[in-house]
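Only one protein chain is missing from this complex, and each of the others stays in its spot.
Here the chain labels run A and B in written order, and each chain numbers its own residues starting at 1.
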Amino acid sequence: MESRVLEIKDFSMYYGDTKAVDNISMDVYKNKVTAIMGPSGCGKTTLLRSINRMHELVADTRTTGEIRLYDTEIHSISPIVLRRKIGMVFQRPNPFPTMSIYDNVIAGYKLNGIRLKRADRDIIVEDSLKKAALWEEVKDKLHRKGTFLSGGQQQRLCVARALAMKPEILLLDEPTSALDPKATTKIESLIEELKIYVTMVLVTHNMSQAARVSDYTAFLFLGELVEYGQTQKMFTTPEDKRTEEYLTGKFG
Amino acid sequence: MKSDTVFKYVLHLIAVIILALLSLIFITLFVNSLPSIKSLGLKFFISTRWNPVKGEFGALPFLVGTLITSFLALIISTPFSLSIAVFLSEYFKRGALSSVIRSGVELLSGIPSVIYGFWGLFVLVPVIRNLELKLHVPPYGVGIFTASLLLAIMIIPYSASIIREVMKLVPADLKEAAYSLGATRFEVLKGVVIPYSKSGITAGLILALGRALGETMAVTMVIGNANVLPTSIFAPSNTMASIIANEFSEAVDSIYLSSLVELGLLLIVVSAAINIISRWVIKRTSKV
Partner (left out) sequence: MGYQKDVKSLMEKEINKNLENNQSFIVNDKHIFFRKIYNILFKTSIILFSIISIIPLFLILFYVLQKGITAIDWDFFVKLPKPVGVEGGGISNAIIGTFLIILMSSLMSVPLGVGTGIFLSEYQNSKLAYVVRLFVEVLQGVPSIVMGIIAYLWVVRPMGIFSGFSGAIALGMMMLPVIIKNTEETLKLIPHSLKEASMSLGVPYYKTILKVVLPSSISGIVTGVLIGIARIAGETAPLLFTAFGNPFMNLNIFKPMNSLSLLIFNYATSPYQDWHRIAWGASLFLIVFVLFTNLVANGVAKKWKVEF
């Protein structure tokens, strides 16, 4: 039996009067990769950003329903606490250009005003970079600016930055959309390897990517959850006709 | 086709006229300062005695007066202009409060300098005089501090709008990255926005300083017009711009006029340098 980390229950989200996410219920399981796919504008990024309450940065949004991290309703705790437990990697690599590679990794601690001993900092940086499979490439230039790295390396630096906070869940918002195929492969295998440390939710518009890296897949269409289940099963025997049409390229 | 060629020539000619205009401004100022440069030399900048009747032209009091008033104005205005920039670019991007502040600042920048001076003379000066009485300093009312306060009010809209432009250049995804790590808005500003726009903000503040250096009317009306080295920030003084405003039309003999023109030359050179350097810094920031 899989153990549940996140429980989304009857969750809806509105931008002004427009419903972007419509009454979604699904569970996210520990140390698994859950992919959310669907055509653009289906609400997949909105759903992802609701999980760490990033949508609140945009004015005029409203939600109903529940999202529970273990047993805690996420809206009952402060977003600054929640976001540390649920990390995020974005579409475009966005290391902080004013910080070195080293400082980028521990940026979460620095920004949050948490003082660490130098030895602890070193350990966190090394560990996070190793987990993100970047250590060997950057260990000699930790104090250079992160923006000197290639796009794929920058994205792995962003993964390391998120991992450094020891999150329960890592949200990946189309993390390879700005990368070349080689860097994409590297990120995909990284996602495989990271499963032992962290639960991941991956938004992608690329169904073969969902098929390659995820254990569970949710298919969203027009804000609705059409189908949710084990990836293998969904890609071989979809239950819903719309899923089948999407997978066979009839729309989207 | 022929008229097209003429048109293109005319456009280029107009562009060259603009170049010629500014060059001519510099040349005119330089040529007319020559008598003073030749006969006074460096003494002009280090002598503290300004007595045109006796033929003594030492501009140090005005250099000092200009620097003190401008820097004091910059220091007073910085927290306010930074706040307005943060207010409009981070906290209230739209809505009623935002438009009140935005149009308020715009209106402030539209008020003519001479009206600032008039208001300063009749409202600010008595207030400062009372303050000086309480502080047991000579209660002139007019003086460096009054001028700086007035200047500060005048340059706030200018620096605020430049700083706001610079802060707008901070990419949204960097801020999002910081939020996603659990930072508060204050921490995002402190840790991401400010470091990213630091050099641009500095450039904006220096541009505002340049504005303050050359500001004339309001300062002339409240600074007290004393041609001696200021002894305190409450003392009456004169700036380069205000001495020109006060004495230019009565400067009859050639050295006297020439020395005032030399002050004008100094003003234009300093403000040109400030402009070129700051704009370059700001442009470089926007490219990162």
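The rule we apply is simple: a residue touches a chain if its C-beta (ideal position, glycine included) is under 8 Å from a C-beta of that chain, and two chains touch if they have at least 3 such contacts.
All figures in this text were calculated on a predicted structure; none of them were measured in a lab.
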Q. Can you list the shown chains that the hidden chain touches?
A. A, B
(Q) Among A:Lys32, A:Arg49, A:Lys110 or A:Lys131, which one touches the chain that has been omitted from the display? (A) A:Lys131
Q | Per the touch definition above, residue among B:Ile37, B:Ile111 or B:Ile255 touching the missing chain | A | B:Ile111
Q.
Across the whole complex, list the residues on chain A that are touched by the chain not included here.
A. 78, 80-81, 84, 112-114, 116, 119-120, 123-124, 126-127, 130-131, 193, 196-197
Q: Name every residue on chain B in touch with the hidden partner chain.
A: 1, 3-4, 6-8, 10-12, 14-19, 21-22, 25, 28-29, 32, 79-81, 83-84, 86-87, 91, 97, 100-101, 104-108, 110-119, 121-123, 153, 156, 160, 184-187, 189, 207, 210, 213-217, 221, 241, 244-245, 248-249, 260-261, 264, 267-268, 271-272, 274-276, 279
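The working rule: only the chains that are shown with their structure count from here on.
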Q) In angstrom, rounded to a whole number, how far apart do the mean CA points of chain A and chain B lie? A) 49
**Q.** Residues of chain A that touch chain B when the two form their complex
**A.** 52, 54, 57, 59, 79-84, 87-88, 90-92, 94, 96-99, 107-108, 110-113, 158, 161-162, 165, 171
Q: Please give the residue numbers of chain B that touch chain A in the complex, ascending.
A: 93-94, 171, 173-174, 176-184, 187-188, 191-192, 195-196, 198, 288
